[in-house]
Every structure is written in C-alpha cells, then in structure tokens.
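What you see is the complex with one protein chain gone and the rest in place.
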Amino acid sequence: MLPTPKKFFLTAASAEGNSELTAFDNALLAGRIGNINLIRVSSILPPGAEYDPELSIPPGSLVPTAYGYIVSENPGELIAAAVGVGFSEDTFGVIMEFAGKCSQKEAEARIEAMLREAFATRGMKLVDMKIAAAEHRVEKIGCALAAVPMWY
Amino acid sequence: MLPTPKKFFLTAASAEGNSELTAFDNALLAGRIGNINLIRVSSILPPGAEYDPELSIPPGSLVPTAYGYIVSENPGELIAAAVGVGFSEDTFGVIMEFAGKCSQKEAEARIEAMLREAFATRGMKLVDMKIAAAEHRVEKIGCALAAVPMWY
Partner (left out) sequence: MLPTPKKFFLTAASAEGNSELTAFDNALLAGRIGNINLIRVSSILPPGAEYDPELSIPPGSLVPTAYGYIVSENPGELIAAAVGVGFSEDTFGVIMEFAGKCSQKEAEARIEAMLREAFATRGMKLVDMKIAAAEHRVEKIGCALAAVPMWY
C-alpha cells in the first residue's frame, strides 16, 4: 500500500503570472510549495497526523495535498481560496477546500460551514478547526490558492 | 516505484449537500469511500488484481481510484454516474468512467460502449465486464458518483 501521511500543514497564497499555469506556479511558490510534486487528494486527515508548520520537503517529492485554487484573467476581480482542517476527538479529521470570486472572509465562512456539515453528516464531534485563506485583486492574470500538504 | 494495486471493488452512490463539495463528500460517504484519500488515476486494472467487494480500507489511506462524478445545482435535474471494468483473458483490464445529465441506464450503456471501444483499439478480447452506476434527481445540490477504488 501507499504509506499514509503522518504530518501536515496549511498554506494559502496568491500571485500574478504571465499565463494561467505560471500564475498557479507563482502562487505555489508564494505558498512555499512550488518546488514539489503535488498529488491532489480528496481529503481526509489521517488519524494521528501531526501539525508541523515548519515542515521542509525536498524538491521534487511526491506530496499528497488537498487544495483549491482559482485563476482569473479579469483585471480588478477579487478572488479567494481557503482550506480548512476539522479535527475530531480521537480519530481522523476532514479537509475542505474552496475557491471562488469572493473575499477571503467569505471563503473562510464557507469552509467553516462545510466542515460543520461534514462532521454532522459523519455523526462526529468537531473539536477544533484550522483554516488558511488568501484573497487577491487581479491585475492581469491572478491566482489564489490554499492547500493542505501532507507528509511523513 | 509506487506499489501496484492488487485488489479492487466498484461503488456508485448519490447524495445531496449544502454545497458542491459537501454534496460530493456525502456521495462518497454513501458509497462507503468518504473517509479515505482518493488519488485519481486513469485507468487500468493491473494484471491479476482481485475483485474484493468486502474490502475495508483504514481511514486516511491513500487510495488510487478511477472515478467519475457530476454535481448539479438545478432542482429536478436527473444526473447519473457510472464506472465499468472490462476484463481480458489473462492480462490487465481497462476502467472507464462517465458522468452526465442522463439516466443510470444511459450512463451504463455509455460505459459498455466505451469498454468495447477500448478493447477493440487494443486488439484485446473483452471477456467480462462489471459496471456500477447511480442516478439522482436533484433536490437542491446533488451529486452522483461512481468509482473503482484499488487497494492492496
């Protein structure tokens, strides 16, 4: 089997670029996850996974990551992305992602609502939350992203 | 290298949610794959992989999964998702996914046609098929999904 991640952190950032993909790449760099290989996952925090905001991951590593992002080519538009981790008492957690044409505050509120719904559906008690979000006013081509990289 | 999966099953389900992502999350839960980390793959059944509908996978595990899904916010709309596995005589199989605004029956028919095409293109004999599908009449925000999780 693939090894289950043991550590995680949250990051959110935004950037401009000359193209859609380089705006995304620049936002990843601004979020300090630009030099690794993100593998997108949906989106459970493994039981016992430890929060480690100082995690340093070697370049090129394959990193299971839950993330949301939005790229906009409309100058002046406000975009935002948020991720949240909901923690249970003693087992796995749930990760939610959101990105849209809204403020950081609205993105955060959506994440919080989604986490509450996810725990209610599972009949689990939500004991804590961590949320990271970023907003960005587009100049030319802009990207907002938020991510929960998981590691070992 | 990443270890090649040895087991698989099929699942299909649908659900409502308060948002796009929680509708998806609720459909995953209804399909009994809501508490794992899906890694999306395209989409070959490894040679010798064994069908195990009773597979139980620990929460938070990284699970290579071929899947298709659709989320709709149009009340009254009929949506469906299907997956199919086509089996060869003695080597790998092929997995196909489909999701759209149609009935379960149509989604299944599309999967069957895609599997036949995939085997014809490869010059391989299609000796058996397994298909799983779900349809859903949207109430507020609905999701239909179908998946082939692969495991060890």
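Per-chain residue numbering starts at 1, and chain names A and B are given in the order in which the chains are listed.
By our rule, a residue touches a chain if its C-beta (ideal position, glycine included) is under 8 Å from a C-beta of that chain, and two chains touch if they have at least 3 such contacts.
Keep in mind the model is a prediction, meaning the values are calculated, not measured.
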item	value
Touch criterion as defined above, residue of B:7, B:32, B:101 or B:122 at the omitted chain	B:122
Residue among A:2, A:79 or A:99 that touches the chain left out of view	A:2
Touching residue (missing chain; options A:38, A:109 or A:129)	A:38
On chain A, residues whose C-beta touches the chain left out of the figure	2-3, 17-19, 21-22, 24-26, 28-29, 34-40, 58-64, 151-152
Positions on chain B contacted by the hidden chain, ascending	1-5, 39-47, 49, 64, 91-92, 94, 96-98, 110, 113-114, 117-118, 121-122
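To be clear about the criterion, only the chains that are shown with their structure count from here on.
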item	value
Angle, in degrees to the nearest 5, of the Cα rotation that carries chain A onto chain B	120
Euclidean distance of C-alpha centroids - chain A vs chain B, Å	25
